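All protein chains but one are shown at their positions in the complex.
To keep things simple, chains are lettered A and B as they appear, and every chain counts its residues starting from 1.
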Amino acid sequence: MAGTGHAQLRDRDDVLLRVKDLVVHFPAGRRRVVHAVSEVTFDVVSGETLGIVGESGCGKSTVARAIIRLVDITAGEVLYEGRDLARLEGEDLRRVRPQVQMIFQDPISSLNPRRRVRDVIAEGLAVWGDDIGSWSRDRIDELMDAVGVEARYGARRPHEFSGGQCQRIGIARALALDPKVLICDEPVSALDVSIQAQILNLLQDMKRRYGLTVLFISHDLSVVKNVSDRIVVMYLGKVCEIGSTEELYSSPAHPYTRALLASIPEPAPTVDVSEGDIGDELPSATAPPSGCRFHTRCPRATDVCREVEPATEQVGDADHFVACHHPVAVEVALGAR
Amino acid sequence: MSPDGRPSRKGRASRQRLLRRFRVFRLVRSSKGPESDGPGEDEAVRRRLGVGFWLAVVWLVVMAFIALFAPMLPFADPTKVGYSGPREPPSADAWFGTDALGRDVFSRTMYGARISLAVGGFAIVFGMVVGGALGILAGYFRGRLDQAVGFAFFVLLSFPALVLAILITATLKRSLLVVSLTIGILAVAPVGLLARASTLVYAEREFVAAARVLGARNGRIIVRELLPNVVIPMGALTLLGMAVAVVAEGSLAFLGLSVAGDEAISWGKMIVDGAGLRDLQNATHVAMFPVVVMFVTVLALNFAGDRIRQYFDVKELAF
Partner (left out) sequence: MAPDQTTAAPVPLLSVRDLHVRFPTERGTVNAVNGVSFDLYEGKTLAIVGESGSGKSVTAKTLMNLLPRTARVSGEVTYDGRDVRALAAEKVKHFFGVQMTMVFQDPMTSLNPVKKVGEQIAETLRYHLGRSRSEALEEAVELLDVVGMPEPARRVSQYPHELSGGLRQRVVIAMALACQPRLLIADEPTTAVDVTVQKHLLDLLDELRRNRGMSMILITHDLGVAHGRADDVAVMYAGRVVETADARTLFFDMRHPYTEALLRSIPRIDDPVHHRLDPIPGRPPELIDPPDECAFAPRCIYAQSDCLGGVPELSGLVGLHRFACLHPTGTERGMAAMSSNRAAGATAAGLPVTGSGGGSG
């Protein structure tokens, strides 16, 4: 999975966010580093929902946190409206922050237990109060109404709400500053099945209502398919496959994408169930495999995969890019059925 | 949204401020609505502080009152030598008897509360403010600052407390301030480590990340997000820490290192006065009464402190 190269970048005027060769290393003691994100490249156009999917340890959350500068960027660019967020520091960075907001995985942990939910939602407005003008109570009421939390409960503390309600409050907090980009990091995976759909629909509604561009991170292929226009599949810090949602699910070209689709309890019809039988040991991120990082588990791996890192290349002439020496061609995919 | 006739914004804001002040002691109480999964009134009822707590509080309030207003209260002059004969047993005239110099033990015990409580209170406040601030800053910023502060804490902890106390009190004038500061410095490291540990826990939480993403500056994050969470476990320890400080003052007194001067009466010094062999054999009451009062006070501090700690142990989850 190597996934270097920039073939997947689009040359369009409405590109809002462009992540280029993003690298994030974490120190792991004894001078070793965890290669959490390695040369990840993708872009997001205005109004789009980009899904990032992969298993734990693939670096999808780290990409999100790097874009929003919650983790330090080792190398690479994060171009937002022409400015490189990776180079911004201090007050310059702080001034951009309201435009890129985030929703977290654990709705309970993401709310301060000692603060009233109204204050939690108003925090952004309070921080920027000087610049935006005195923040209004009506704005908070409107937000609470929009996300479906009754305004009369504003004086309560987070522990008095269920997980689903807390996630709604987190969404309201993120929307208070009228962001352009909303990063959702596994926003429904901590919620009960019957609540997940409520939150997914809410995110969809909010996207439309507030004209958001969304980066949606999840390990759940069905959820990502439901919300995304375009999808990035990641493995061990690298991009394996990028494409429009339809393309990616109808003709997955990377063996890893296919393995994922074959592993879910009700496998996708486009792949053969046996393709899910990849080894179950994830290589260490402190010493990632040479060449294509997926070669240790890949059923199609050859010598070249062990030595040479594949670059992303277009599949046919569709909006579909894959970083693989031996991608599964569409015809083969159909034959496997 | 809310159909009920809402009071004007201004009225509402001031009412909320009032409520907030009032609610400091009612954190867990809340009315339960149809949309809430949280604890209802029934929990508040069950989380009462108990009779023992209130007994402890009454004792502490009385002691504090006496300490503050001792000169205005109808006590005998505690320094007057020969108030009665030496080592007289308790009587209607001298409730706690008299000591070797014939001074009224009751009056001295009451006056002793002044220095004992002042030293205890000042020391723990100092420890809380300095230790708490250092601990929070170290836990939040990590890195070099954390290393430096952590090193300082460990030096303070490893240095024998008694030696440090002797060094300071023996070289400086043993005023109330110096003795309090000495004990306060000893409180800095334990309090600081506690503050640092709870800051580390909360700084990892996503609400801190969320605040940063919203553009909050470090100062705001520390004050709005971390402090309310860190201060409560610390605050609950204030009374416990004060108990330790009161005992520490007693220990210093035993070494003759408490506040200097005959006017400066403290329980510790009184116990020392009554701890001579002859007193212990013939006039146990001279040492016993200050011991009992000090013991009950420390017990009350511990008990009340522990109950408060439990009371403020607010759950975060409804389940």
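Going forward, contacts are C-beta pairs under 8 Å (C-beta built on N, C-alpha and C of every residue); 3 or more make two chains touch, one makes a residue touch a chain.
Small disclaimer: the values here were computed from a predicted structure and weren't measured.
Taking the complete complex into account, A:Thr245 is the one of A:Gln8, A:Ser109, A:Thr245 or A:Thr312 that touches the chain left out.
Per the touch definition above, the residue from A:Gln105, A:Ser162 or A:Thr213 contacting the chain not shown is A:Ser162. Contact with the undisplayed chain is limited, among A:Gln198, A:Ser290 or A:Gln314, to A:Gln198.
Interface with the hidden chain, as seen from subunit A, comprises residues 55-56, 162, 164-165, 192-198, 200-201, 204, 219-223, 225-229, 245-246, 249, 259-269, 276-282.
Heads up, the rule we're going with is that only the chains that are shown with their structure count from here on.
Rounded to whole angstrom units, the spacing between the C-alpha centres of subunit A and subunit B is 49. Taken in their complex, subunit A has these residues touching subunit B: 65, 68, 70, 94-95, 97-98, 100-102, 104-106, 108-115, 120, 123-124, 127-128, 137, 141, 144-145, 149-153, 155-162, 165, 170, 173-174, 177. Residues of subunit B that touch subunit A in their complex: 1-2, 4, 9, 16, 30, 33, 35-39, 205-207, 209-217, 220, 224-225, 228-229, 232, 314-318.
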